[in-house]
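Missing here is one protein chain; the remaining ones are kept as they sit in the complex.
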Amino acid sequence: MADPARSDVAPSKIEICGVSKRYATDDPDTPLVLDNINLAIGDNEFVTLVGRSGCGKTTLLNIIGGLVESTHGDVKVNGRTVSGPGQGKGMVFQQHALFPWLTALQNVGFGCRNKGVHKAERDQIAHQLIELVGLHGFEDKYPAELSGGMQQRVAIARALATDPEILLMDEPFGALDELTRLEMQDELLRVWSAHKKTVVFVTHSISEALVLSDRVILLAARPGRIRREFPIPFPRPRKRTDPQMIALYDDIWKSLA
Amino acid sequence: MVTSRIISGLCLIILLLLWQFAVMSGFLKPFQFPPPSRIGEAIVELAVSGFPNGERIWTHVGITLWRIIQGYVLAIGLAVPIGLLIGTIAVLDKLTLPIITFLRSVATLSLLPLVIIWFGTGELTKVLLIAYGCFWAMLSNVIAGVKYVDPVMIRAARTLDTRPLAMFVRVVIPAALPRMFAGARMALGVGFMVIVGAEMIGTIQGLGALIMEARTFYRSDITIVGMLFIGLLGFTITSGLSWLETILLPWSKGLSEVRR
Partner (left out) sequence: MTTSVRWQDAVLGAAGTGGLFLLWELASRSGLVSTNVFPAPTTAIIGTLQTVPLADILGHVWTSLGRIFWGFALGAVLGTVIGIASGWYRALGVLTRPLIELLRPIPPLAWIPLAIIWFGLGEPSKVFVIFLGAFFPIVTSAYRGMIGIDPALLRVGQTMGLRGPMLLIRVAVPAAMPDLATGIRIGWGLSFGVLVAAELIAADRGMGFMIMNARQLGDVDVIVFGIILIGAINLITDYAIGAVIRRRIGRWHAI
């Protein structure tokens, strides 16, 4: 945190080069969902995407994650073009996407099991993460037996379990109450700074973006373009009531509207 | 909940009493509507001396059950691997879709005359007909189960570095299981439907035969006993299957009907 200009100096972890997207079902003459997006995200940087609903945040995140193919342009991670999902890119989905036939603990351990981690170690990791997201005592519940916010927290724990270097999070705290949300924000920042992760985070809350990220990217809809970028050079932990923060908030708010 | 059960039970009892009374008072003809008392006597008769030719009710139940089990197991055993294969390989699915749709539409019992010409009126004919009906019901559900796994789930698994084999074994198959169980239940229903038709020809053993035979002897009470027993048999096996599902798939709230 001592180095505010870090993202300019460090080599880019994620490079988004001229990415455009049109879905196959779209009419050819509607504007593009994403139109020539260029963005470089540094190692250990925390970037937030904001923008009106439907502006293409999820689409962009899916393209970075290698789940959706771009129509033009490509995404590089560590200098190599992304060809598919996985490989160190953890993802939290907007719709949780938990496996309904696995308990909370098993859902969290799913990725480790793919890596061949032994059951004892896997369970230990999963227990720790369950604890981290505040779901102690719910390890053996199935997703259908958890509330929406609890499901979301399991999904976050699942993405963290394999300790990916990149975290792609699509409104991960959307279903949480204000208090849990604040707690989870603190935990995320702790994990991020302790484990040197690069985070791309989607949110609808400007104040959440301000508290968390190094940089806020504002997307415009149809055609989906980067409207503005807002570096947030303040040291953490940040106070929402800080006058500088309030000024930035107003600035983003005006650009959004 | 409990009170509504009691009321339900009371309603049934009242209905039975009304029926008995209507026959005794001559309002309903005993041959057309054998009263509950007669049906009770018929059950005793079937259990003790048997009908026809001394075949007791247990023989009929056992034989029907054995025929269904053979056909059903054969059908499920074939449909599951074939369905998993077709559901996984998109080209295979597209190649076979119209054929499967058509063969499933073929009314199983319309095959009866042909199968009789091929294999006579013996056991094989009955088992094959049951297997045919069950097979298509199961197959199309296995294929659909595999094909329509929630794509978001597949995506989530892919972000967790799931390799193809693990994807199949640990994501696709579990996600398809509720649908497969629904198929197994549907197939069972088809099996019970077919067995009655199949047993109406060329045999005097089995519940279907009992039901038909009784009519030629003007024993409508025995027909009703046969119906009760086949209903009971079907109900028991279906419940067993549902129970198995809740044991094996505790996470699934039960795909009572096939949606999607």
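As written, the chains take the letters A and B, and residue 1 is the first residue of each chain.
Quick note on the criterion: a residue touches a chain if its C-beta (ideal position, glycine included) is under 8 Å from a C-beta of that chain, and two chains touch if they have at least 3 such contacts.
Not measured: the values here are computed from a predicted model.
Chemist: Among B:Ile43, B:Met193 or B:Leu241, which one is in touch with the chain left out?
Modeler: Result: among the candidates, B:Met193 touches the missing chain.
Chemist: Out of B:Ala47, B:Val73 or B:Leu95, which residue would touch the omitted chain in the full complex?
Modeler: B:Leu95
Chemist: On chain B, where is the contact patch with the chain that was removed from view?
Modeler: Residues 4, 7-9, 11-12, 15, 31-32, 91, 94-99, 101-103, 105-114, 116-118, 192-193, 195-197, 200, 207-208, 211-212, 214-215, 220, 223-224, 226-228, 230-232, 234-235, 238, 256-260 of chain B touch the chain that is not shown.
By our rule, only the chains that are shown with their structure count from here on.
Chemist: Which residues of chain B touch chain A once you look at their complex with the stated criterion?
Modeler: 150, 152-153, 155-163, 166, 170-171, 174-175, 177, 249-253
Chemist: Which bits of chain A are touching chain B when the two form their complex?
Modeler: Within the complex, chain A touches chain B at residues 62, 65, 67, 84-87, 89-91, 93, 95, 97-103, 110-111, 113-115, 142-144, 158-159, 162.
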